[in-house]
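Here the complex is missing a single protein chain, while all its other protein chains stay put.
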Amino acid sequence: MSLTEPLPRPPVANPERGALEPEARTNWQLFRRRFIRHRLALISIVILGILMIACYGATWLAPHKQNVQNLLQGDLGPSWRHPFGTDDLGRDQLSELMYAGRISLTIGLAVALLSTAVGVTIGAVAAYFGSLTDQLLSALTDLFLILPDLALLAVAVQHFGHGESPIIFVLAAISWTYLARVVRAQVLSLKEKEFVEAARASGASSRRILMQHILPNCLGPIMVNATLTVALAISAEAALSFLGLGVQPPHTSWGLMLAQAEPYINSTSKWYLVFFPGFMLLITILAVNFLGDALRDALDPQSRF
Amino acid sequence: MGRRVFGALALLTALSVVGAACGSSSKPGAAGTTTNTSAQAVPNGGTLVIGAEEEPDCFDWLGGCSGSSWGTWMAQIETVPYAFRDVMKDGQVVEEPGAVLTGMPTFTATPVETITYHITPAAVWSDGVPITCTDFQYTAIQQQTSKDIYDPTGYVDSDGKADLTVTCPDPKTAVVKYKAGDSFAGWHQLFASAVGILPAHLLQGKDRDKTLKDGYTWSGGPWFAKWNKGDDIVLTPNPKYWGAKPHLDKVVFKFESDTAAEFQAFKSGQVDAIYPQPQLDVVSEIKAGLTGAHSQYNAKTGTIEALWPNDQRFPFDSKAVRQAFAYAIDRAAIVQKLFGALDVTAPANSLNPYILQDYSDQNSFAGYHYDLAKVTSLMTGAGWAKGPDGIWAKNGKRAAFTIVSTSGDKRRELTEEIMQPELKAAGFDMAIKNTTADNLFGQLLPAGNYDLGLYAEGVTGLIPGLCSTFCTKSIPTKANGSTGNNTSFYSNPAADKLLIQVDNNLDDSVRRTDAKQADDILASDMAALPLDPLPDIAIWSDKVVGPIQDNPIEGMFWNIDQWGLAK
Partner (left out) sequence: MLKYLIRRLLASVPVLVIASLITFWLVRISVDPLAKFRRLRDSAQVIPKQRHLLGLDRPIIVQWWKWVTHFARGDMGISTRTQDPVSSMIARALWPTLQLLFWGTIFSVAVAIVLGVYSAVKQYSIGDYAFTGLSYLGIAMPDFWLGLLAIGLLVTGPKVWFHLNNPIFYSIGLHNEGVKGFNLDYIRHIVLPAFVLTASSVASWSRFERASMLEVLNSDYVRTARAKGVPRRQVIFKHALRNALIPFTTVTALDTAGLIAGVIIIEQIFSISGMGQAFLVALQTGDAQFLLAWFFFSAVAVIFVNLLADVLYVVLDPRIRFS
């Protein structure tokens, strides 16, 4: 739609009023209606659902156990017995992908959740309360920005061993600053708006103002960022595996599988070792991001549809 | 990424100084000649670009930052004169006097070990100053007195005191005399083997390390070497070289440490030859397809990857357990998996590498094949019984141990991954915990703070003898400051006797017999378990012509002065 047409304004729940207008539907119904129009998002939910069931249920659903080597069955292409082929140790790639997905998905989701929670809190509080709080929290944000993530990881890896937890904590520690800065910027500009003044004047507590008035208007960038973080975390894990700082054998992750397939990236003979882990990475990231887009559009009461 | 780890111990496989020995394992030949396996004439001119996986840390070949094989392969042998070279003849490594000598040095063992070097009259440094006995003196004194010398073996005794003197009856004759009562059987390594001969007139009075470390502009060999840090090393011919001039105008060694990118660089013609270390992704690249390239896979090298149990720590303090362990692993399958694509099919069956075959029994460990029945009979015979979890137990202690190797090494990780379920099925519980090379070789091994190690040992010259690895006196203790190299903590007086003979005995045939016998004792005791010979991989394109042949000691570029560019 172009900018020239006058817009029919449907009755929308106006958060600036803090109360529903009589003719409007409930927030939830509006949300659902807007969301459903995003067909891609619906497909994404389905895909993500399938992935999560397959990966978290790998113990019961995978055709083989993890890390079952069968040297005689090594280096096979896709077949009925091994739909995604086998690697040089004869491990069934379909099963490996499912077990690997468990780790990759966990890392992506955990990092996103953790960093979003921390980042939003710090950013909002810093911006809203200003002055000393802002300075301290901004300094903290800067500190985490400056702290070298790779050093953290290299050390964490030496002390706690390779595993998901150090990776999750370190990636989250890097990612929250991203969101804190953005949220802070948004809240700073929203803080001066009339509806906030109005709410303050009507005696609402800081917490209420933040949670009910300001943050809902920030949901757009927050959602985009959260979904972006899932994508970035999953692909950061791939980069770390490439550098040898990620998940270690016998555990596996999509990133590690892709890193181990590095010699075959440009060959046609063992394309399946590169393609399937990469494909999993891709559709997961795509699905999560379409979901985020849809959530943002659906939650932002001012967007058109 | 691809990096052949010799281990600090490996490079100190050279003999310590006791007793007297002589013995020449080299065949006499005119200095500096090599077999030319290619009959065609090599054209002159052109620039060759070669991919190098590692940049050396510095060019001070004697000092503490040396020890880089690539540095030796790319720059040292091309610019520094050697008393002895390890050349290829009919596919075998053979020691020959270098071009700086007129022929074999004169050797006498009595009254005191004396070696007389006859320097080629025409031999000059690149500035025209003749190569003389003074250069031998300077090099010897550096090895003996300079701090942070990488390996002074042969120049000093076991207390670190100077063991030989160099005198100059005339400028072109150098006489090396050992202290009375001392001698060194591996005297071929003197002024050779990763040391060489340095120009006294350019370095006397200066800080050798500071002067050399960033590269140098002089040469005593066929080439000049220029080091552009971070980018490449460039070789250009040395016009003052008295021997055969190189055919090529220029050789550029470009640094490229990522294997996949290195192979792409080769396929796209950006480099004309590569010499990748036998890492897993290299084998994968070769499996992925290498059309139209010439390649040579050489399993007859000087390096063996082996499993090293701590012979004084539970559960490997029991010979029965060590032997059972050896029957519980399918070594042939591991080698097939790792290097089958390179036509390497047989596991290493001796703790001595192939190039020392004359001083070893290359089949001593052949009896240890995959045999679960043997595992059971050995373990039960020693009083072990399988617990409910399927793991052997004795007196309440389970047969559980941890393997340690260098982290980030995919080939070793794969080896561990293959072993783990195999051992589980045989009743052994193995955990994997890798660490950095520094930690492994510098801390864990000398302190005996490990159960089972996986790493390689190699020789940098034709230096027989495993006493420094397996003699009782080589065990690192507080007394010797933890500097012994027997980090297996293996001790067997019968083996000691034989290994010391290999080090000392004048009679070469006795050395050979004793070495073979010692090998057999080590095998029956299962002191350590050899796994795979680490092959050399040489790959080059049609553009490169000449007698290209891998040299397991001096590297693929040992005769690069004889290479050329196809017209």
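Going in written order, the chains are labelled A and B, and every chain counts its residues from 1.
Definition applied: a contact is a pair of C-beta atoms (placed from the backbone, for glycine too) under 8 Å apart; a residue touches a chain by one contact, two chains touch by 3 or more.
Predicted model, so just to flag it, every value in this text is computed and none were measured.
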Residue of A:89, A:231, A:247 or A:298 touching the missing chain in the full complex: A:231
Checked against the full complex, the residue among A:50, A:143 or A:211 that touches the missing chain is A:143
Which of these touches the unseen chain: A:69, A:86, A:116 or A:186? A:186
Of the residues A:41, A:196 or A:258, I need the one that contacts the missing chain. A:258
Where chain B meets the chain that is not shown, the residues are 8, 12, 49, 57-58, 64-65, 148, 152, 160, 209-210, 213-214, 228-232, 234, 252, 254-258, 260-261, 264-265, 267-271, 408, 436, 438-439, 441-443, 446, 481-483
Give me the chain A residues in contact with the hidden chain, please. 2-4, 6-7, 130-131, 135, 138-139, 142-143, 145-152, 154-155, 158-159, 174, 177-178, 181-182, 185-186, 188-189, 192, 220-221, 224, 228, 231-232, 235-236, 238-240, 242-243, 255, 258-259, 262, 265-266, 274, 278, 281-282, 285-286, 289, 296, 300, 302-304
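FYI, only the chains that are shown with their structure count from here on.
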What is the distance in Å between the mean C-alpha positions of chain A and chain B? 49
Can you check the complex and tell me which residues of chain A touch chain B? 67-69, 71, 74-75, 88-89, 244, 248-250, 260, 262-267, 269-270
Under the definition above, what is the set of chain B residues touching chain A in their complex? 259-260, 263-264, 281-282, 284-285, 287-289, 333, 336-337, 407-408, 410, 413-414, 417-418, 420-421, 432
